[in-house]
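Sharing a structure here in structure tokens format.
In this view, the complex is presented without one of its protein chains, the others remaining in place.
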Amino acid sequence: MSADALVYLRRHAGFFVFAVLIMTIPAYLHDSYYLSILAFMGTRFMMALGVSLLLGLAGQISLGQAAFVGIGAYGAAILTTRLGFNPWLAMGLAALLSAVIAGLVGVPTLKLRGYYLAMATLGVNEIIYILLVQLKSLTNGTDGISGIPSLSIGSLDLGGPKAYHLIAWGVALLMAAIALNLSRSRVGRSLRALRSSEPAAESLGVDTSFRKVQVFMVAAAFASIAGSFDAYYVHYISPDGYTITFSIILVTGVIIGGLGTVWGAFWGTAAVVVLPEILKRVNGDITNLIFGILLIAIMVLWQGRTRSLGRLVRTFLVNRRGRQGTTDGAGEPEA
Amino acid sequence: MNFEQFLQYIFSGITNGSIYALTALGFTLVFNATQIINFSQGQMVMLGGMTAIAFHGAGVPLWACFLGAVIVVVVISMGLEHVAVRPLLSKGVLAQIIATVGASFVFETAAMIIWGRQALALPAFSGERPIGVAGATVVPQTLWVVGLTVVIVVALQIFYRRSLFGKAVRACAVNPSAARLQGISYRKVVLFSFALSGAISAAAGVMITPISFMSYSSGALLGLKGFAAATLGGLGNPVGAVAGGFVLGIVEALGVGVVSAGYKDAIAFVILLLVLFIRPVGLLGARVVTRQ
Partner (left out) sequence: MPLLDIANVSKSFGGLDALKDVNFAVHQGQIKALIGPNGAGKTTVFNLISGSYRPSAGRVVFGGVDLTRKAPHAICRLGVGRTFQHSLVFDGMTVLENVTVGRHCRSKAGVLSAALSLPLHRREEREAFKVAGESLRRVGLEGKADEFAGNLPMGERHLLEIARALATEPKMLLLDEPAAGLNEEETERLAETVRRIRSEGITVLLVEHHMGFVMEISDEVVVLDYGRKIAEGPPLMIMDNDEVVKAYLGEALE
């Protein structure tokens, strides 16, 4: 047992160090601006983990994750403010709804070529956005919903920035652990296999359509939970937070960070949260321009392989200097 | 809904349907040459409209605005092909999707930086005075839109059937490797398809702007609807794309009459999802759309 535990600890050492570092931040950081940026990073990280599982492991792309974030946020807001539901229960129900919708969209589209899921998810994002604006009696239209309660455990209120940091990052780390477990499991290997060759994966007993739908549903649930967290923290939501543009930014983050790894999702999230904050001081409008250029540049340099931006730049610099031993490996390191 | 109202909806449906048909054709041209779906197709339409508005603001006559916008977008489309598509031609669907999505972001944000956030309009090609037809009315611009769409579709059909280059393009669509063996330059076909696709999209953008305004963010929706139309007609089938565009436009217009204008934009996607559910090859499709 103790030997097993030791092996386990060593194997996951990086993750535990990371978790401890993140969870102790409120002990020495007291600035509410930076704390709130970190809090947003936590929920964005949850969304990115879903995208990363779908895109990095299964090789499928959703351009409508913001719709699920929106369902999570509005589900939480409506159920708590209108029907007096417990916030945690509301969060769970919204996540369930998101997963069901993902399943309904995924079943027909994931049998087809990659661009059908991409287009269908764009469509779903647009439909959800329209519903959020139009179903005024339920969503308050463009005015949005305010007065959303904070999360609490028993009588312990988790609305303050530090408490919120702990709970949001606690859940994000739990999701990261789930993503790590999944990617190292039978399920993760079947996903990587089908990304590489669907006929081969099927010949070995992998029901590829079913697996892709499953991971899409997980990604939707992650996004939805993140959306609920945001709603409970900010106490106000409006449809503008859930556009296609936001969906694309989520994908951008995961691609900048590097596909298929939990750390990639983290660094990518950090990039897409911090970069706009910096650019805001110059000209906020150019943020998306830079994201667009990065997407093209990474794809062209990437050439169908999965590399993070950092790794690409490193390889590029090394090749430039004409060194022999490149950083090129055959595959991507996992997590 | 009485007959006059019904007719009014049909007219409006045919007008928007023309634009969807042209956008769908833009998708189809590129798809047939490369098997790529260009996720910035809708932004090409938007750029057409916005560029024409910019030219008009500089005092250029309308016909020259039209021409100028088409030329500008053709150049942009060829640039896109050169920068983001050619290096990824055989690199898998995922990379192609992401790169063209990146392009859509670039076009959209650039348009916002250049022209701002507000929706802009272009004057109608020949006056605003409505014409009465069987109790309903149409503005002259509608006739322009429908007329020019028909001209473009017919010209394209003749070009593809008659000219040597058109035949080469069709050969590439059927079997790229065999076409290459026949000495057809695949690269030229791809580049040309992007140019033509850009031209058609730009024309659509210029034509619709006097009726429904244009802003930096209009492209996403137009692209989605164009894709829905192409899928409805059968992806890869040009006749299907045009038919799909008109069907979508009319269904959408009637939907507005029955449901509510607020849900207009959702109709196209409900149709898209239904088609994918029930008949992924589309109404007229024969092409194989299953997994690779």
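Labels A and B are assigned to the chains in the order they are written; within every chain, residues are numbered from 1.
What we mean here is this: a residue touches a chain if its C-beta (ideal position, glycine included) is under 8 Å from a C-beta of that chain, and two chains touch if they have at least 3 such contacts.
Given the structure is predicted, the values throughout are model-derived calculations rather than measurements.
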Could you tell me which shown chains are touched by the chain that is not displayed? A
One chain is left out of this view; which of A:A13, A:L89 or A:L204 touches it in the full complex? A:L204
With respect to the chain omitted from the figure, which of A:L131, A:V187, A:I237 or A:L250 is a touching residue? A:V187
Can you work out which residue in A:I178, A:L279 or A:A297 touches the chain that's missing from view? A:I178
Had the left-out chain been drawn, it would touch chain A at residues 178, 181-182, 185-190, 192-193, 196-197, 199-208, 214-215, 218, 306, 329-332
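In this text, only the chains that are shown with their structure count from here on.
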Between chain B and chain A, distance of the C-alpha-averaged centres to the nearest whole Å: 32
Note which residues of chain A are touching chain B in the complex, please. 55, 59, 61, 63, 105, 108-109, 111-116, 118-120, 122-124, 126-127, 130-131, 133-134, 198, 244-245, 248, 251-252, 255, 285-286, 288-289, 291-296, 298-300, 302-304
Chain B residues touching chain A - in the complex, by the definition given at the top: 37, 39, 83-84, 87-88, 91-99, 101-110, 112-113, 220-221, 224, 227-228, 231, 260, 262-263, 265-266, 268-270, 272-273, 276-277, 280, 289-292
